Each structure stands twice: as C-alpha cells, then as structure tokens.
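Contents: one structure, followed by commentary.
A single protein chain has been removed from this complex, and every other one stays in its place.
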Amino acid sequence: MTAAATSARPRHLLDFQDWSPERLTAILDNADTMLQVLDRPVKKVPALQGLTICTAFFENSTRTRTSFELAARRMSADVMTFAAGASSVSKGESLRDTIEVLTQYKVDAYIVRHHASGAAHLVHQYSGKPVINAGDGRRAHPTQALLDAYTVRQEYGSLEGKTVAILGDVRHSRVARSNAELLPKLGAKVILCGPATLLPADLGALPGVTLTTDPVQAVRGAHAVMALRLQQERMTGGYLGSLQEYADTYQVNEALMGHAESGAIVLHPGPMNRDVEISAEAADGPRSRILKQVENGQAIRMSVLYHLLVGRD
Amino acid sequence: MTAAATSARPRHLLDFQDWSPERLTAILDNADTMLQVLDRPVKKVPALQGLTICTAFFENSTRTRTSFELAARRMSADVMTFAAGASSVSKGESLRDTIEVLTQYKVDAYIVRHHASGAAHLVHQYSGKPVINAGDGRRAHPTQALLDAYTVRQEYGSLEGKTVAILGDVRHSRVARSNAELLPKLGAKVILCGPATLLPADLGALPGVTLTTDPVQAVRGAHAVMALRLQQERMTGGYLGSLQEYADTYQVNEALMGHAESGAIVLHPGPMNRDVEISAEAADGPRSRILKQVENGQAIRMSVLYHLLVGRD
Partner (left out) sequence: MTAAATSARPRHLLDFQDWSPERLTAILDNADTMLQVLDRPVKKVPALQGLTICTAFFENSTRTRTSFELAARRMSADVMTFAAGASSVSKGESLRDTIEVLTQYKVDAYIVRHHASGAAHLVHQYSGKPVINAGDGRRAHPTQALLDAYTVRQEYGSLEGKTVAILGDVRHSRVARSNAELLPKLGAKVILCGPATLLPADLGALPGVTLTTDPVQAVRGAHAVMALRLQQERMTGGYLGSLQEYADTYQVNEALMGHAESGAIVLHPGPMNRDVEISAEAADGPRSRILKQVENGQAIRMSVLYHLLVGRD
C-alpha cells in the first residue's frame, strides 16, 4: 500500500493532473504565511521537526536543490542530500534499488530531479512516500510553475482573467509545460510562443492554451511575459539558426514589452542568458519580477512541503 | 592520554578483538530500542545533542556515509562531512596532519573509511577520540557485521547454534572478515565459501569458522546465506575465470537455497550485481532480508554511536 492510498488526496506533486483548483489555491494561500515567516528575523517554523527529507538529484542543479533544502530546513526538517553522481548509481545500481535502500533509511519524503520523464512518479511508486518532482526530463517542474503563478497573483490579486505569455524553447521546457497545465486551472490564459520547430502541437490542445510563432501577437494583452532560458546546446540540434537570429525575433525586451498590457511584468525561471532570450534592460528594469520569483520560490516550496507532509484536508 | 585510556572499555569500534559477547549483545539489544524510534513519526532522540561527529571518508561510499550521517543526526548530533578527495589530503597532506587539524576543530568522534587496513586505528591514535571503523582496506567493517548479526537474531531470536554461510570473494571482503570475527562470539558458526583462490587460509583458523570451496556443502544446514558483492575489477587479477563461470557455481539462487535449512534467509551487503553473485529471484524473493538489513543498519549505527559516546558500563 502506498502513502497515496492512505489518504483521500495524493501525497505527491508530480504534475498537476490530479490537482483541483481548490488545492492549488490552498498552496498559494499558505505561501503568503510562509513569506511572512521569511520576513521575520528568525525564519524558522517547527512544522517538520523530526522528519527527514531526501533530495535525490540525478541531474545536477545546485540552485533548485539549494532552494528546496533551505525550505525544508526552515520547516525544521533534517535534510539528506543524495547526489546521484557520487553514489552507487554510477556503479550501475538501478533507480529502484537506490530508492528502496533510501526508503529503508526511513526517509519521510523525496524531492527528485531526473533527466527521464516520469522518474519522480517511479520514485513515488517504489517508495510509497510523498514525492515532489523538481524537474523530470521535459515533462514537469511543478514548483516552478507554482511560484510563477504565485508571482502573477501577487501582482494582480488573482489569476482570473489574466494572460501569461511564455516565449522561447517551449518544446524542451518543463517550465513551459507545467505552466501550461497549471495556469488555466487557476483561471488564466497561456500563450506559448517560439519558432515553429520549438512549438509542440500537443500543448496547444490544452484548455486555455494558445500557440503562436509571432511574439508581438503573443504578448498583446499579456499581463505577464516569461522568457525561457535558451539552452545553448539546442543550437546544434538544427532547431535554431543562430543566437543572434533568435534574439532578434524572440528576445523579451523593452520594444516587445511595449505591445503588452501597460503594467505587464517580466518573468524568467533563471539562470538568464542576458541579451539572448532577455535583454539586460528588461531583466533588471522596473517590470522585472525575476528576483521576486526566487524569493517566492522559497515560500512556495515551504508551502508545498507543509501541504504534503502535515496539512489536513 | 587517549580517550581509550580514560575508560575501562575501548571507546572505539575498529574490529571485534577487544569486544566481549556481553558488550556486543548490549549493542544488539539497544538496536531494538532504536528500531522503535525509527518507527515513530518523529524519528529523533536528543542523546548526542551538542556533539559533532565527523565522517572522514578517504574512500568514496555515499551509501555507508549517508547511513552513518542520518544515524548521527537522528541522535541530534551535528555532522561534519570530511570528503578527503576535495581536501588538503589531495594536496599531499598526511593522514596525521589531517586528523590533528580536525581534532583541533573539537570533533567528538570519527567515522572513518579508508583504503588502507589499520587506518581507523591510526585515526584513534592521532585523535584520542572515539572512532568507528566504516571499512578499512580488507580488514574490517564492523557495523556491517553487527547489522548482519542483528538481522539473523531478529529472525531466530538468538544467534546461539545458528549457522551463517558466506559465499563469494572472501579474500577481498572486509564484510566476510568482520562476520567471521563477530558471529562466533555470539554463538553462531560461520562457513566461508568461494573459489580456492579467494579463500584465505588464516580465516579458517578462527574459532567457529570453516572454509569450503563447495557451495552446496557450505549452505547445508545454514540458517542464513550471504552473497558477497563481486567486485568486477577482481576479474582482471587472475582470481576468476569469467563472470558466467563464477555465477554458475557460486551464485546464491533458489536452487542453492534448496540445500539450506527450510526457513533460511538470504543476505547481501549491497549494492547487488543481480544475476551475478545473487539471482534476481533470490534477491527479491520471500527469503530475502536484504532491505531489512538496510533498515537494521540505521538502528545498529545509532546503537553503536550511543554505546561509544554516552553509554555507561
């Protein structure tokens, strides 16, 4: 019997498939409380005291791992860092064996990043423990989408009737995919925009999601404009001509933002390639909420941990 | 004056030479309590609050290190991870200098893994602090043997009159050596089995230990059968013909287990090479206590830390 089976609601955050708008809103509401904790001199609550959270990162990401580990420690949990590179996994141990061993160590929850889509789901299946997906392949990065949603809500009070444009390499972006799943559940519209080679048709079939290759059309009426990080290695895959060509058309900059709503904000999941997918001016200007996103990430991750591990229905 | 000199009993666990059956039994008994702690929602006791435990691993082993660090944190100790690869040791600093520096940081105990036999003993000598040997060369890995003993005792209530067969590369195995030293002290018999090239004669001289090259003879009457991990690199040393040849004769599988006692259990120190030294069926079947061993490892390591750092005679 898995942990999921013991509860009316899923004790994991793999993607947003099984998540109702009510539960999602509860996460965002609770993040308000967590932000207040982060504003206090002593930024710590005892909510997860005595629990052990394992960050199992099979793909390196210091920034995301650090953000989760800090969030867990601020809830007073013990953190166990499992760096796959340094472990038996590199000796050929299977994901299943690794997770079964970690579970015998009495880990209370997992935060998983993996290059393969679906890996977080497998960890949940093998362990029967709450799992937070911190990015699996191109599929999902749900806490990033939650912090994006939270940042937009913070600006406008609600996501209802708001439009979020997301520009860049949509095809390879778990951030874009998770936002496309999440935002419409909270009442927002999503416009995904990029070169035709980087726009997967299946996402256009989601409710509330529109695809376009035209950046001006994408940002027209948008309340928030997100630039996706351009992975340099995509250049070699034949998806793009040149960085310059890409930047000329799809860069989020002041000129493009002139077509958006007057108070529209600029988002980026980081780390940025300044003057490639986003101009330095837009990144550092008054519309930018990029550092706010990072701050909100702490609050959202604390809120998700609380919701999965101690919250009640 | 070393810590050892301040106490009637040794404040270290290097091997089992100076350990009486009574003290060993106390460790196993106390592990029962620790297992209960691990079953509670809050898996933490304040026993080592304010103490700093240093894991000094001069040989990489994420699994063993993690297990010790979790055990220490669950006793409320602070953990200092000293990864030799990233340190002054790689600049040519001697073991002595390294340990003397760490000791000046006021470390309260060391958990040491090193490729050289006797290294843990040197750390104890240089530091005067309690030391747990987490594997030194081919010599000893005492907490692994304790968790093996504990797992057998858990099954049968006692080790008195039980037989444990250990199959594989006995020569290069500190696990085999530590079990050969420990189990007879607790009243069990040990049969060590492997190809003649991998069976060191000196172990056969230990009380309660028998050597054989015949796996069927080894497991006959055994209450527990342990497969040792086959280090692939041994193949090049001329010790073995081929993996297949090895597996054909010495693999722990259902066929071989048919010769053991009817309720005999299967053990493995992990990580496993499935279908080499152990069949997948035996590893995952009802006789397997391999995941139980991992769980018991937490309890045993907590018990050893308690015994060395706060226990009284």
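Every chain is named by a letter (A and B) in the order it is written, and numbering of its residues begins at 1.
Quick note on the criterion: a residue touches a chain if its C-beta (ideal position, glycine included) is under 8 Å from a C-beta of that chain, and two chains touch if they have at least 3 such contacts.
As the structure is a prediction and not an experimental result, all values here were calculated from the model.
Asker: Considering the whole complex, which of B:13, B:38 or B:51 touches the chain not shown?
Answerer: In the complete complex, the chain left out is touched by residue B:51.
Asker: For the full complex, which residue in B:29, B:100 or B:160 touches the chain that was left out?
Answerer: B:100
Asker: On chain B, what residues meet the omitted chain?
Answerer: 49-52, 78, 80, 82-83, 86-88, 91, 93, 97, 100-101, 104-106, 108
Asker: What chain A residues would touch the chain not displayed?
Answerer: Interface residues of chain A facing the absent chain: 38, 41-44, 60, 62-63, 66-67, 69-70, 73-74, 270-273, 291-292, 294-295, 297-298.
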